[in-house]
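These notes concern the structure reproduced below.
The complex is shown incomplete by one protein chain, all other protein chains being positioned as in the whole.
For chain A:
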Amino acid sequence: MAEEPMTTRHIPDRLQGRSARLLKSWESLLVVVAILIFTVNSFASPYFLDPWNLSDATFNFTEKALIAFAMALVVISGEIDLSVASIVALTSTAMGYAAAQGFDTPALVAVGLMTGLACGAINGLLVTRLGLPSIVVTIGTMSLFRGIAFIVLGDQAFTSYPESFAYFGQGYVWWVFSFEFCLFLGFAVFYAALLHLTNFGRAVYAIGNNQTAALFSGVRVARVKFTLFLLTGLMSAIASICLTSRLGSTRPSIALGWELEVVTMVVLGGVSILGGSGTIGGVVLAALIMGMVTFGFGLLNVPGIVMSIFIGFLLISVIALPILYARLKRRMAH
């Protein structure tokens, strides 16, 4: 820089260019994998490349991805929220109950969002006020929230949703682009900006890398963490609105097991399960990959249980691979 006084030693801002860093990143690997799966799918089934089929395929991942965006921030901050699927269930139950009372669509959405926020607030308070580990808190609330849904519903189901409510899960904004897919794109941009462009996002990284030092540096750790749990609650509620609208009914087992798929998506996206690193771009790519794999399996008539096995396998390998890679690199260095 010209206005800098000549010091004895000039330290450059960046070690390597943007393109060089991009090329070596986990995200570029994900792009390659996504292209690979896309190619395999289009050869495996003649129906895959149809625009409407592809559009249908997005429903496999959009709702989970909405939760995964907020979950990515939580995991980067060094915490986890395993209650998300149960928040989806409780939110859906609350909306179903409200619908049965004759509430119209805007009121149902409000009830859903409030329920999700309340669940997030409970998680956030337990973690920040009582200082409990989030994995324990959210395993507890995972049972609690779904338990309430079971008590309310038993073996019944809420099915009487107003007609206009169907738009969130079944409506299209333009041509093949569904409301859900547009929501997915919009929130991807929102969360990418929040994490990568704001002070809040920087605080999330700082907490995930070293919570004590972040606190000493003036980061309001408890406030940030509470906000993150509010966000996972809110996103679970939004996902629940979409899912309930798409299915048109609520059973207490709705979205069962989603927390694992959401966490898998986040970790596959390159977010360190130990906290401190990861990007929203990676999570978007991971969502696309998981969606395409599910869709591909569907086209090939692979049974659902194989999909669970695949998810489990994926979760273990994406956690193990970076560790093995680092170990290999260290061994090569010697």
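Heads up, the rule we're going with is that a contact is a pair of C-beta atoms (placed from the backbone, for glycine too) under 8 Å apart; a residue touches a chain by one contact, two chains touch by 3 or more; residues count from 1.
What we mean here is this: contacts and distances are computed from a predicted model.
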Tell me the UniProt protein name of the chain this structure doesn't show, selecting from "Glutamyl-tRNA(Gln) amidotransferase subunit A", "Rhamnose ABC transporter ATP-binding protein", "Sarcosine oxidase subunit delta" or "Isoniazid-inducible protein iniC". "Rhamnose ABC transporter ATP-binding protein"
Based on the whole complex, identify which of A:A57, A:L108, A:L183 or A:V219 touches the chain you can't see. A:V219
For chain A, the residues touching the chain missing from this view: 4, 7-9, 11-15, 197-203, 205-206, 209-210, 212-220, 276-277
